[in-house]
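Below is one structure, written out as structure tokens; the observations come after it.
A protein chain is absent from this complex, but the other protein chains hold their places.
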Amino acid sequence: MAQNVAEQGLSRDELIALRNKRTGMTVFQISWIMVFVCLIVVNWQLRSNSPTWPPAGVEPLPWALPTIVTILLVVSGWLVHNALQAINANQLGRFFGQWRAALVLGAAFVAVIAFEWITIPTTGQYSTVFRVMTAYHAVHAVAIGLYMWYVDGRVRAERVTARDTWAVEAGMKLWYFVIAAWIMFYLVLYVL
Amino acid sequence: MAAVTAPTLPGVAGEEPTRLHVSDYLRWSVDHKIIGVQYMATALFFFIFGGALAMLIRWELLTPAIDLMADGQAYNSLFSIHGTVMIFLWIIPMIAGLGNYLVPLMLGAKDMAFPWLNAFAFWLIPPAGMLMILGYFVGQTEAGWTSYPPLSTLFSGDGQTLWALSLHLLGISSILGSINFIVTIRNMRPAGMGYFQMPLFVWAVLATSIIVVMATPFLAGALTLLILDRVAGTAFFNPAQGGDVLLWQNVFWFYSHPAVYIMVLPAFGVISELLAVHSRKPVFGYRAIALSSMAIALVGFTVWAHHMFTSLTPELRIPFMITSMIIAVPTGIKVFSWLGTIWGGKIHFTSAMLFALSFLSMFVIGGISGVMLGSVPWDIHVHDTYFVVSHLHFVLFGGSVLAIYGGIYHWFPKITGRMLDERLGKIHFWITYPAFFLTFFPMHLAGMLGMPRRVAQYAPEFQTLNVIISIAAFVLGISTFILLYNIVWSLYHGEKASANPWRALTLEWATSSPPPSTNFIGDPVPFPNPYGYGTEAAYNYVESQNKKYGTVNPADYLPAEKSTAVTSE
Partner (left out) sequence: MSSSHPPSPRSTPNMTPSLALIIVGVVVMIAGGLGFTLFIPMILPPQASTQAQQVDQLFTFLLFFGGVIFILVEGVILVSVIRFRAQPGDLADGPPVSGNTTLELVWTAIPAVLVTVLAILSYTVWINTRAIPANEMSVGATAARFAWTFNYEVGQETLPTTLNFGDLKPEIQADLTDEDGVVHFNNPKLYTWVGQPVVMEMQSQDVNHAFWIPAMRVKQDVLPGRTTEIRFTPTMAGNYRIVCAELCGSGHGAMAGEVGRDGELLGAWLIVFENEEDYLANFFDPAAATVLVPPDDPALLGRQILASGAYPCATCHTLDDLGWTGNIGPNMNGIGDRAAARAQTTGDADGAAYLEHSLRHPGDYLVPGFGNLMPQFNPDPGQPNYMPQSDLDAIVAYLLTQTANPSN
């Protein structure tokens, strides 16, 4: 994130705190993405034990709907990015529009994945590993979505202002995390 | 020390001494110094608990038959919880505590980057520890600290599930703590302290934290799957349903081998500090030591499958042998650099230094047996035997614990404002050192001769060795209480410590003992080279610190003319 105009008005301690938060967020993202990498490793090892994947007699996952919501999810990333720029520029109307649109897309994504989760067969490693991966991801998507909802409220209550938009920036970065993790999962589950 | 006039602490006008009551340590606090002490006290409690279990293990092994324990399962729970507690509730939190206390001080900072998160990470540990102990008493935690499925998924008893939940919490605590360390070290160094002017302990904490944040998530992943297999009916580790028992081993060791470095790298850091200070000589090859920590952290991610030399597909064993052998090189660099540090110095035999030297002499045995274990054909013979038990205790007790002991003697004055009793310290050392060797060295022989690990009953020909080991272990167990007694006694009756009793150059000594709640009065200026001993500049720096805060010299640092030992402002 480039420094915005408002940040230049921050005190030294506030600047250090902001810098710490940004570094902390980056380290956290690098760390926590490893859980998702771990699940991918699990997927690969189970795969390597089966002569074909999906195993013989198991229907491959339907891919059309998930692909559409994956694209929507990427769009939501662009929206949160715009929302942060909007609030930094003190354009609250634009912020709410973009931020809430992203939330709606996120909700749609979770709903579609939940639908897939319910409709696939309940037994067999192919389904189980899919369920664990998507459920694990969905927990993060929902938790971070709720946080973004909370940030929305904070902005409405004018607790987050253009002077300190860290709450929004954090929401955006966490949402990026959700998107990045999902793209990895999407590639592993549907493409590779 | 009748001649010693106690300085007014912290010695700077206008600042009231920070006197903390015990109850301050039982409450939520965001002060890194309080959190550090909370970590260390909690860890010591679990050390006693884990040690008591070890005594029971050794009691059981006095005879070849099962007699003390009701059955094999009870014995299995014993060593499973012993291993888990010692690793996750003693060494890791103890080191986190030392790091918490020292890193901000060494960096001249007021606190960690995220004080609230710091406290939160600590407060995950007591409930996690309670879950672990509960798991022990609920029972059926019988799969070892490695908890290989299908044994760990065979029974529905809650003990194993509680074990996994407890580790989950500890893992999260560890990750949060390490994020905090990395951010603090990266962002909060004072002006004039680049990465290569940092104390080596800080380097070690940095390397450790990088391992924690990269590897611990794998533990979280593995535990999630284990819990799902146990309670939600999935079958990730059940081969009958397309699962794979080696899946656990791969994912678990991807965390747990680096976890060894999580435990031992900070010990390396402690040793680098202690050897330089107490032999009054700069660290030999500072950059080599700093960078070898990073090399170990990096290569440490590629060696996990050497724990699987008897289960891994044979074709894959050789690559892991090569990486495991490579990691001996940076470790060797450290050992030789430490030897270079003490060589030609002026060695003061303080208790801290004795433990640092004992670390050096014992850790090398763990290193040598480590290279032996890296060699596939030899490992195959001694895999899962007492040889491995011996190796890991030489690394974790001879390495981490001896370094922690040294660290306690070294930093206790800073933390409490009082010196530990040196005479008791030396008694502690001279009992611990031989008892340690006699406990763990004969285990090599038992393993080579054919005694597997994790057994409550063994072939009668191993009894002599086991009796020797057990007796030494009991002595080792008792010696721990000398340290504990020393800590408690010195807390109230110990000699008052000055700001810099060891005449060290790192920043944690450039403030009163104990430091005020803001750590420093004004912005501290680091000495350009944290180990620049032997120069006039260093001498003057220490003298100016002493002038500011007053001195009380420990016995070993008294000038010859003892009657004029002390000057105060």
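Residue numbering begins at 1 within each chain, and the chains themselves are lettered A and B in the order written.
Everything below uses one rule, namely that contacts are C-beta pairs under 8 Å (C-beta built on N, C-alpha and C of every residue); 3 or more make two chains touch, one makes a residue touch a chain.
In this text the structure is predicted, and so the values were computed from the model without any measurement.
The chain that is not displayed touches the following shown chains in the complete assembly: B. Which of B:R58, B:H168 or B:K281 touches the hidden chain is settled by the complete complex: it is B:K281. The chain that is not drawn here is touched, among residues B:K110, B:R186, B:H348 or B:K426, by B:H348. Listed residues B:H393, B:K414 or B:R454: the one in touch with the omitted chain is B:R454.
Contact between chain B and the unshown chain involves residues 66, 71-73, 75-76, 142-144, 148, 150-151, 154, 239-240, 243-246, 279-288, 310-311, 314, 317-318, 321-322, 325-326, 328-329, 332-333, 335-337, 339-340, 342-349, 357, 360-361, 364-365, 368-369, 371-372, 375-378, 380-381, 383-385, 444-445, 448-450, 452-460, 503, 529, 531-536, 538-540, 543, 551, 556-562, 564, 567.
Quick note on the criterion: only the chains that are shown with their structure count from here on.
Chain B has its Cα centroid 37 Å from the Cα centroid of chain A. Every residue of chain B that touches chain A in the complex is listed here, in rising order: 113-114, 175, 178-180, 182-184, 186-188, 213-218, 220-222, 224-225, 228, 234-236, 241-244, 246-247, 250-251, 254.
Chain A contributes residues 16, 19-20, 23-24, 27-28, 30-35, 37-39, 41-42, 45-46, 49-50, 55, 124-125, 128-129, 132, 136 to its touches with chain B in the complex.
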